[in-house]
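A single protein chain has been omitted from the complex, and every remaining protein chain is retained in its original position.
We call the chains A and B, going by the order they appear; numbering starts again at 1 in every chain.
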Amino acid sequence: MSAAPLHSRTPPPDVFRPRLALRRRLGAAFAAFCLLLTLGALGVLFVLLAQVLLAGWPWVSRKFIANMPSVLTPEQAGMKSAIYGTLWLAVLTGLFSVPVGLGAAIYLEEYAGRSRLARFIQFNIANLAGVPSIVYGMLGLAVFVRWLRCDRSVLSGALTMSLLVLPVIIIASREALAAVPSSIRQAAFALGATRWQTVRHHVLPAALPGMMTGIILALSRGIGETAPLILIGALSYVPFVPGGPLSDYPLTSTGLRQWLSTALFDQFTVMPIQIYDWVARPQPEFHHLAAAGIIVLLGVLLGMNATAVAIRAWQQRRRT
Amino acid sequence: MTGAADTSPGLRRSGFAPMFELRAPAATLPPREPIICTEALTIQYGHFAAVKNVSLAIPPCQVTAIIGPSGCGKSTLLRAMNRMNDFVRNMQVTGRILYRGLDVYGPGCDPVELRRRVGMVFQKPNPFPKSVFKNVAWAPVINGYRGKVAELVEQSLRRAALWDEVKDKLHDSALDLSGGQQQRLCIARAIALQPDVLLMDEPCSALDPIATARIEDLIDQLKSEYTVVLVTHNMQQAARVSDRTAFMYLGELIEVNDTNAIFTRPGNPRTQDYITGRFG
Partner (left out) sequence: MLRGALRKAREAAIHGLLLICAAVSIVTTVAIIAVLLSESAGFFKQVSPLDFFLGTRWAPLLEPRSFGVLPLICGTFLVAGGALLVAVPAGLATAVFLSEYAPNWFRQVAKPVLEILAGIPTVVYGYFALVFVTPHVLKPLWPQTEIFNAASAAIVVGIMTLPTICSLCDDALRAVPRSLREAAYALSATKLEVSTRIVLPGALSGVVAAVLLALARAIGETMAVALAAGMTPKLTLNPLESIQTMTAYIVQVSMGDTPAGTLEYQTIFSVGSTLFAITLAVNLIAHRVLRRFREVYE
């Protein structure tokens, strides 16, 4: 079939029926549909917060934070042991995971290049980040609680949680390190610095705010985790804090060492587990306690995330 | 302002009196009547004026080339003609662009309908990741083509001088074609909508010389049916292919004339400098 001759074209009737009005209306309907779903998704947050605040705010008080949990008298119950447990856990987890995580990130980003080993480790870390947290609990149960005989202690919990947050810390720290422009490294090398000197004096300081943000976010994730700690035996009814009150011990170095060694191997609970215990009970007072506990937990997480955001904002301002 | 002008229900938004009647072919417009005409057009991105006070008339059924050094605003001007730079935020347009007498940025003009009549071919070939056939057929189907789509596809591919090369590969992916073939496919795709005007934004700059030559031949053939506005940084191409040439520099329209006149007896010294290669 040959095309119409190019030089004698007769005017064609309008061969298109664009139906623009219909298409525009469909477009508007689609946009409205997407908007509806978006508002629904975002609105859930407000519904959730409203529910929690309405149910729990009247129960949040100084007494609530200072008291131990009580099964028989829910009005007197508090979260003291859970708060202390979370604090102990967070500090210990940070102590274990941050150095190892930073070291791994520095190795992968600054030393390893693109060797087979480096790519394998990277693939490995990406997979570990996707493993359900409960599997880490099983790991902790078998290795730390049973094999190393640390039993159901804060130490076991911290070691388990360190393994859990390690991939997150490594990934975030690597991003922070990668964001440091290579010109800084080149300049340091050109002046005769060794690799470690370059990293320690030039790269790390530049990457530090990003790393801190990543660490804070990783730890805040760890604080919200429950399942691995249940597996390693953190109990849900713990009316004491790890190590007991510091005032029970003499204020000497041996006294402190005693306190530390008792505390590390003491049983414990954390805020999410306490909340879980309260939610699982049928009486409505415990649901109010749970809501109050959620308010405290969310408050802590909000504080940590706000700090991370502030650091990031400060870093961006410093850059521009 | 003009006598013969056309509209169809789609080009005007509802509620406005029709300014045109059913589409009259460009070849029947009075010879001196421009099909696209800008009046004191200024386009600003924030504080930067990319196009300054340009008044340019595009005559129908001819190839008009816009030349100038990079950054002179020719692409911005071209994209304004079919409102493709609506998608750039922070842009202000003052002055008018008239397509067949209708203010393109006015309330009576629907950009989607405008783009059906004023098509565009881009610098880098951008076929959809679909088959050759679907690339050409996509737009007509969406716009409710009343005839047989397969015939339209073949007709467009023939007009774009691509049919012989792809007639056995119609359902293979368009991304398997060479660069020159992809660009001709993009031209076929644009032609399939039977536009009035074809805007071409440096269509050969990403292609090798042989593919470029083929497309230049194609442009020469296209001008009997379509009005072509060609932006190019290649002066020789403008000299070869176009009937009228406009020279822009730093956002301003310096000179516009028949191509022969521009290249042999340029009126403005800056045009002279550019053509002789003093700057570029």
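Points worth noting:
Throughout what follows, a contact is a pair of C-beta atoms (placed from the backbone, for glycine too) under 8 Å apart; a residue touches a chain by one contact, two chains touch by 3 or more.
The structure presented is a predicted model; accordingly, all values stated were derived computationally and were not measured.
Although one chain is not drawn, the whole complex shows that of A:I65, A:L87 or A:L128 it is A:L128 that touches it.
Chain B residues in contact with the hidden partner, per the touch definition given at the top, are 82, 84, 87, 112-113, 115-116, 119-120, 122, 124, 126-129, 138-139, 142-143, 186, 189-190, 193.
By the touch rule set out above, chain A reaches the unshown chain at residues 18, 20, 23-24, 26-27, 30-31, 33-35, 37-38, 40-42, 44-45, 47-48, 51-52, 55, 99-104, 106-108, 111-112, 120-121, 124-128, 130-139, 141-143, 146, 163, 166-167, 170, 194-196, 220-221, 223-227, 230-231, 233, 236, 272, 275-276, 279-280, 287, 290-291, 294, 297-298, 301, 305.
By definition in this document, only the chains that are shown with their structure count from here on.
Against chain B, the residues of chain A that register as touching in their complex are 1-4, 6-7, 9, 11-12, 14-21, 23-24. Residues 8, 10, 14, 22-25, 27-28, 110, 112-113, 116, 140, 143-147, 151, 154-155, 158-159, 193-194, 221, 224-225 of chain B are the ones that touch chain A when the two sit in their complex.
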